[in-house]
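Excluded from the complex is one protein chain; the other protein chains are retained at their positions.
First chain written, first letter: the chains are A, B and C, and each begins at residue 1.
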Amino acid sequence: MRILLSNDDGYLAPGLACLAKALVQVAQVDVVAPERDRSGASNSLTLTHPLRAQKAGNGFYFVDGTPTDCVHLAITGLLEQEPDIVIAGINRGANLGDDVIYSGTVAAAMEGRFLGLPAIAVSLAGKAGAHFETAAQVTLRLLEKLKPESLPADTILNVNVPDVPVERLAGFEATRLGHRHKAEPVIRTSDPHGNPVYWVGAPGAESDAGPGTDFHAIRNHFVSITPLHVDLTRYTALDQVSAWLRKI
Amino acid sequence: MRILLSNDDGYLAPGLACLAKALVQVAQVDVVAPERDRSGASNSLTLTHPLRAQKAGNGFYFVDGTPTDCVHLAITGLLEQEPDIVIAGINRGANLGDDVIYSGTVAAAMEGRFLGLPAIAVSLAGKAGAHFETAAQVTLRLLEKLKPESLPADTILNVNVPDVPVERLAGFEATRLGHRHKAEPVIRTSDPHGNPVYWVGAPGAESDAGPGTDFHAIRNHFVSITPLHVDLTRYTALDQVSAWLRKI
Amino acid sequence: MRILLSNDDGYLAPGLACLAKALVQVAQVDVVAPERDRSGASNSLTLTHPLRAQKAGNGFYFVDGTPTDCVHLAITGLLEQEPDIVIAGINRGANLGDDVIYSGTVAAAMEGRFLGLPAIAVSLAGKAGAHFETAAQVTLRLLEKLKPESLPADTILNVNVPDVPVERLAGFEATRLGHRHKAEPVIRTSDPHGNPVYWVGAPGAESDAGPGTDFHAIRNHFVSITPLHVDLTRYTALDQVSAWLRKI
Partner (left out) sequence: MRILLSNDDGYLAPGLACLAKALVQVAQVDVVAPERDRSGASNSLTLTHPLRAQKAGNGFYFVDGTPTDCVHLAITGLLEQEPDIVIAGINRGANLGDDVIYSGTVAAAMEGRFLGLPAIAVSLAGKAGAHFETAAQVTLRLLEKLKPESLPADTILNVNVPDVPVERLAGFEATRLGHRHKAEPVIRTSDPHGNPVYWVGAPGAESDAGPGTDFHAIRNHFVSITPLHVDLTRYTALDQVSAWLRKI
C-alpha cells in the first residue's frame, strides 16, 4: 500500500511526525505538507501563482501553499507513483460539527477524494496534544480493517480521537456532525494607532450534541467516525426547489 | 428587507456593483466584501490575526480578509442591524460542479447560513462578464418569489446565470452538481533561477454533465439553481460505517 | 517628459490620484502602483513568485506586489517607453528621520534610481491628508525648476510637505534626516484564545530634531527636501575598519 500523508498544521507538526512513524510500518508513505501552519485554510486552492515543493532532511516535502495545494500537487504531478489512499493528520485539536467546513485537515482529505482516492482525516480531540500516539494506533487499526474501496466514491471519513491513552478509549462510533449555536460576537479592539480591529470570536456552544453526534462520541471517549460528502448537492431539497421554480 | 451583500472578487468588482445597484431598489443593502480578489479562498476563516474593516467612498465596507471573514464579521458585530438574508455575488465566472468546494462566493453564502440566515450565491457563467445585468435581474426575481424561510435550515442556493442578455434565458432549472474528470496534471516550470515551480493545472473535463446537472442547464441557457448542504454528514453512509465498525 | 508615478498606499489612494492629475498637465504619466496598501514594505522585492499587472478603468496599472516591484516591473518591461523620472507619492503621512528606511514610498524612488533614473519621493506630513493639493503643487514646482540630471547618480530626493494650504508654506529647505529615540516597547496582548500576540510599538520621540533636520523644517511649515544615498557604503568609516582589520 502507498499512502499520501498531509496535514494543515505544517510539515513540522508533531502530529504529522507521529502518524508518519506509525504508517511506515505498514506502507510506503509520501509526506507532502504545508510549509507552515495553515489551520483554517479550508479547501482553498492557489491559482494565482505557482507553488514550490522542497524536501526536508527527513524526506518530507513541504509546499508554500494550503493543504489542498499539497494534496493536489502531490497527486497530479509531484509524486512519481500515485498513492492508494490519502490520509490527513493527525490534526492538533478536534474537527467536529459545523467546524469541519473550515478545516484544512478535512479539506486535504476531500481533495484526495476529488482526485479519485479514498481519504481519511484524523484529528486528536484535545488542544493539549498529549496522546497523538492513540490517534496513530487508531489510524493503523482502521487501515487494517478498512476496505476504502467499499465506501461510496464521494465520501471521506472524518475521524476524531479522544486525547486519552489508547487503553482508555471506549470504542468506535459512526456519528453525524453535531451543531453549534451561532458564533460569539467579534471582539472589537484597537491597534496601537487607535484604529479598530476585529478578532473573530469563539465558536458557539454546542447546541445539537446528543447521542449520535460526533460531539457526544468524543465526550464519552469514543473514536468518532463521520462519513462526509464531497458532493454538496442537497438531493432531498431538489423537488422543493423545482416546485418553487415552477411558480416563477 | 435588509440584505448583506458580499463576494469573493473584491469590493471593486463590477459584478458586486451591478448587484448592489439592483438590490437597493427593493431592500436596505449593506455591502461587506474583501479588499482584493479572493477567488478560491473557499471557507477559510482568519483566526491568527485581527481584521480591519474600512468604508469606501460609495459606502461599501472592505475587509482585509476572506469572503467568509467578511460575512462573519458583518453579522457578528460590524453591522448595527442583522440582515434578513445573505447574498454573495455576482461572481465573475461560473461556480458549477465539483468546483463549488473551492469557491469563495459559495463560502460567503455558507457562512451566512451557519450564522442562521438564508443565503444565496450568484455567479455569472462566463469569464467575459458581459451580462452581469442578467444575473442581477434573475436575483431580483428570485428574491421577489422566494420564501427563503421555507428552505431547510441547512441549505443554501447556488445560482448560476448564463452570460447572455436576459431575453435569451431559456428558463429556470433546479439542478444537481455535475462532476468533472480528474484535474489536469500540474504544470511544472522553472523560476528565473532554475528552481522548479508548479502551477495547479486546469480542471478536468466535464464527465457527469448530462440532463439534471448544473453544467447541462447552463449549456442550454437555463438559470441553474442547486440546493447545497451546509451539513456535510453523508447520512446514507452511516449504516455502512456502523456495520463496518462492528467488525473492528 | 515622461513620468513613472507609483506609491505605497495603493492605486486607489487619494494622494496618488491628486498627484497624477497635476502631473498630466506637464508630462506623459504612467501610473503603476500596488493593488493595496503596502506601507512599511521598504525595498522588498518579490522573487518567489511572478507578478500580475492589471489596468484599472482610469488607466492606472495595479500590481499584486510591493512598491519596489511596481517600479521594477514598470521600467524593466511593462511600459513600452522608459520614463525620464520616477515619482513616488503623494504618501499619506510623513516620511521623516529614521522612518525612511521602512518607507515603501522612499523605496519606490530608490528602485527608480537603481534602474538609472532620477527619482523623487513625495509625502504629505499629516495623517489627516487634508492638503494633498499643496504637495501636488510643490511637486510641479520642483519638476519645473529641477534639473534631475544634475543630481549625483546615486541620490534621490525625499520631499515632505506640510499638510497646510499652499499659501501657508514658509518656503523650501534642504535638510538632513533627524533621529528618534528608541522605539516604544512592543504592546503585548492576547488573542481570543489566550495566546500572546505583540503589536510593534510607537516610534520613539524625536531626539535629534533641531534646525537643519527634516523634523524641524516640517514643524516650521517648510517643505523639507533631503538628498538620500542609494549607495549605503559609509565611506568615512572605511579607514577605521581597515586599521582595525590589520590587527586581526
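Before moving on, here are some points about what is shown:
Note that in this section a residue touches a chain if its C-beta (ideal position, glycine included) is under 8 Å from a C-beta of that chain, and two chains touch if they have at least 3 such contacts.
Being a predicted model, the structure only gives us computed values, none of them experimental.
The residue from C:Ala107, C:Val161 or C:Ala209 that touches the chain not shown here is C:Ala107.
Across the entire complex, the residue among B:Arg52, B:Arg141 or B:Arg219 in touch with the chain not shown is B:Arg52.
Touch with the hidden chain on the side of chain C covers residues 37, 39-48, 50-53, 68-69, 72-73, 76-78, 98, 100-102, 107, 110, 114-116, 141-142, 145-146, 150-152, 154-155, 157, 172-174, 176-177, 179, 182-186, 188-189, 191, 195-201, 225-238, 240-242, 244-245, 247-248.
Mapped onto chain B, the interface with the missing chain covers residues 48-50, 52, 64, 187, 189, 191-192, 199-202. Chain A residues in contact with the hidden partner, per the touch definition given at the top, are 12, 35-36, 47-49, 64, 191, 193, 197.
To be clear about the criterion, only the chains that are shown with their structure count from here on.
To overlay chain B on chain C by their CA atoms, one rotates by 180 degrees, a value rounded to a multiple of 5. Note: centroid distance chain A to chain C, computed from Cα atoms, is 45 Å. Counting only residues that touch two or more partner chains, chain C has 48-49, 64, 191.
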